[in-house]
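Take a look at this one; I'll ask things after.
A protein chain is absent from this complex, but the other protein chains hold their places.
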Amino acid sequence: MLLSSLVINGLFTGLIYGLIAVGLTVIFGVMRIINMSHGDIVMLGMYSAWILFEKFGVSPYVSMFLTAPLFFLLGSLIYEILDPIPLKRREMSSLIITLGISFVLATSAMLIFTADYRTVTLPYSQRVIDILGTRLGYPALISSAISLVLMCLFRLFLSRTHIGRAIRATAIDRTSAALLGVNVKRISQATFGAGVVLAGLAGGVLAPIYYVYPFVGSNFIIKAFAVVVLGGMESVTGAIAGGLILGVAEALGGAFLEHSLKDIIVFVLFLGVLFFRPTGLFGGRERNR
Amino acid sequence: MNLMIIENVSKKFGGIAALKNLDLAVEKGRILGVIGPNGAGKTTLINVITGYEKVDAGKINYDGKDISKLPPHVRARHGIVRTFQIPRCFAGLTVLENIMIPVLLRHSRGEAERRARSIAERMLLGDDLHKQAETLPVGGLKLLELARAYAASPRILLLDEPMGGLSQDRMEPIIRLIREMREDGLTIILVEHVMKAVVALADILAVLNFGERLAHGRPCDVMKLKAVRDAYLGEGHA
Partner (left out) sequence: MKRSSHRDLVALLLCLGVLSLLPAVIDTRRMPYLFDVLFSVNVAVLLASSWNILGGFAGQVSFGHAGFAGIGAYAVALLPHHLQWSPWLSLPFAGIAAMIAAILVGGIAFRLRGPYFALSTLALAEVARLVVEGWRSFTEGTQGVVIQQKPLYLFEADGALFYITSLWLAGIALLAVITIGQSKSRYFLHAVGESEEAASALGVDAWRCKMSALLPSAFLAGMAGGILALHTGFLDPESAFSISRSVEPIILTVVGGIGTALGPVVGAVILVPACEFLRSRFPTGHLLLYGVLLVVFMRFMHGGILGMVRRKRL
C-alpha cells in the first residue's frame, strides 16, 4: 500500500479511537477515576447494536442513539457504587472495582451471547469509496465521520452549556467548584453517565466494522489508555489528537513490521509516553488536589 | 558558620521562573524565615533544597559540599529533612509507628519504639500513640508531621507552613516546639504565611517575590522596607 493511503486509513481509524477514549478522558478528568470497564461498555454498545440490527433491522447508526439513555443509566449506577468510597482511597479502589465490573460485564456477555463472533452486515457494507486514491469501505467512512461529529458536539457541550461548564469547573478544582455552587456529586454522576454514553456510542460505530464478541473490550481499553496518554490532556481535543496519532502509528506499523509485532506499537507508545512523562499521564496535575 | 548556602539557584517550570538567581544562606543553629506571596517560590525553594525538584542552574552547598545532585532520601539521611504543607501521614499505621519509620532506619525495633515514644511525648502526641494516624484532626496531623521529621534526626529542618490552616490556640504549641528545637541547636528554614509566627521565630527573614530575593535581614528591619510592604504585606497589613 502507498504511504498516503496508510496515513489516510490510519486517520479514519484514529477518529474512532478518539471516540472510544473521550469517555475515559472525561471521567478521569472530573473524578480521577480510571474506568477499567470502559472497554466492556464499548462491547455492550456493540452487542446492543447487533441485537437491534438482527431482531428489528435497525441500523447501528440509528440504534446507538436510541440506547444512549440506557447507557446513561448504567453509568449513573456504576457511579453510585464508587461514590461512597472515601476520596483518599478512591483512586485505587475504583481502579480495582471497575476491573471487577469489567469482569462482570464480559462474562455476563459470554453467558448470554456465547463466545461466537458476530458481525453486523449492512446493505452497503461491501461498497467502497475512493478518497485521494485510497479505497475506504462505506461503514468505515460513516463511522469515522460520526465519531468526529460526536466529539465536536461533545466539545461544544462542554464549552457552551451550563452543565458542560460545571463539568469543566469540577475537573479543574472540585473544592472551588463546590464553593461556587456546583453540586459536585450530581455533576460527577452526570459526567460518569456521559462518559459511559460515549463508550456506548463508540460501540455503535464499531459494530458495523469490527467483530463483536464478549472479550472484545480488552482490545479497546488498552487503545483507549494509549490515546489518553498520547493526548496528554483531559480534553476532547487531546483525545482526537491522541486517536489520530495512534491510528496512523498503527497503520504504518502494520505495514512495516511483522504482523505479530504490530500490536506492540500501542504498548510501546503507551509505555513510552508514561516513561518520559512519569507524572504527566493525563496532563500532570496529579499532585494538585 | 553557614550550614546551608544556596548559590545563584534558578528553577523554571515551562517558561515560568519559580526561582531566579536566588542566593540565600542559613547559619548553624539559626532560624531562617521565608515569606512571600503565593507563587513566590517558597515551596519550590524547599523542593530544590530537599531534592524533590532538580535545579536548572546554581549550587546548593550543605556543610561545605554541593548536594544538588543527590536524591531526596540521601539528603534526608545527611540530615536535610522537610515537612509538607499538606500533612502526609502514613494511613494505616499508628501515630507511634509513623514516628518510628525514620528511627527504624538507624535502630532496632525496641530502641526505635522507645525513641519514638519520647519524641511523641515531647510533641504533645503522647495521648494519641496508638491511634490510627489518619484519624487525627488537622492540628494533630501537623504535629505528627513535625514529630516525624524531628525523629529523622535532622541537622537542618525545612518546615513548609507548619501553622497553615491552624487556629490561634493551636499555633502556640507549635511555635513553642520550633523554638525549643532551635534551642537544641537545630538549624531551621521556616516557610510560613502566618506573619506573627515568623516574626516571633526567625533570626533572619528572607522575602521572596516571583522567585527573587526581595529583601533579607533581621525581621524588624525587613518589615520596615517599603518594597516588602508593597509586595506582600500590602494586602493583609494595610
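Each chain gets a letter, A and B, in the order it is written, and its residues are counted from 1.
By our rule, contacts are C-beta pairs under 8 Å (C-beta built on N, C-alpha and C of every residue); 3 or more make two chains touch, one makes a residue touch a chain.
The structure presented is a predicted model; accordingly, all values stated were derived computationally and were not measured.
S.K.: Taking the whole complex into account, name the chains on display that the unshown chain touches.
M.R.: A, B
S.K.: Of B:Leu32, B:Leu45 or B:Ala152, which one is in contact with the hidden chain?
M.R.: Checking each option in B:Leu32, B:Leu45 or B:Ala152, the one touching the absent chain turns out to be B:Ala152.
S.K.: Touching the hidden chain in the complete assembly: which of B:Lys59, B:Arg77, B:Lys131 or B:Arg155 does that?
M.R.: B:Arg77
S.K.: In the whole complex, not just what's shown, which of A:Phe65, A:Phe103, A:Tyr117 or A:Phe256 touches the removed chain?
M.R.: Answer from the full complex: A:Phe103 touches the omitted chain.
S.K.: Could you pull out which residues of chain B are in touch with the chain that's been left out?
M.R.: Against the missing chain, chain B presents residues 50, 52, 71-73, 76-77, 81-84, 88-93, 97, 100-102, 104-105, 109, 148-149, 151-152.
S.K.: Would you write out the residues of chain A that touch the absent chain, in ascending order?
M.R.: Touching the chain left out of view, chain A contributes residues 34, 81-82, 84-85, 89, 91-93, 95-97, 99-108, 110-111, 218, 222, 225, 258, 260-261, 263-264, 267-268, 270-271, 274-275, 278-279, 281, 286.
The criterion applied here is as follows: only the chains that are shown with their structure count from here on.
S.K.: I'd like to verify one number: the distance from the centre of chain A to the centre of chain B, where each centre is the average of its C-alpha atoms, in whole angstrom.
M.R.: 44
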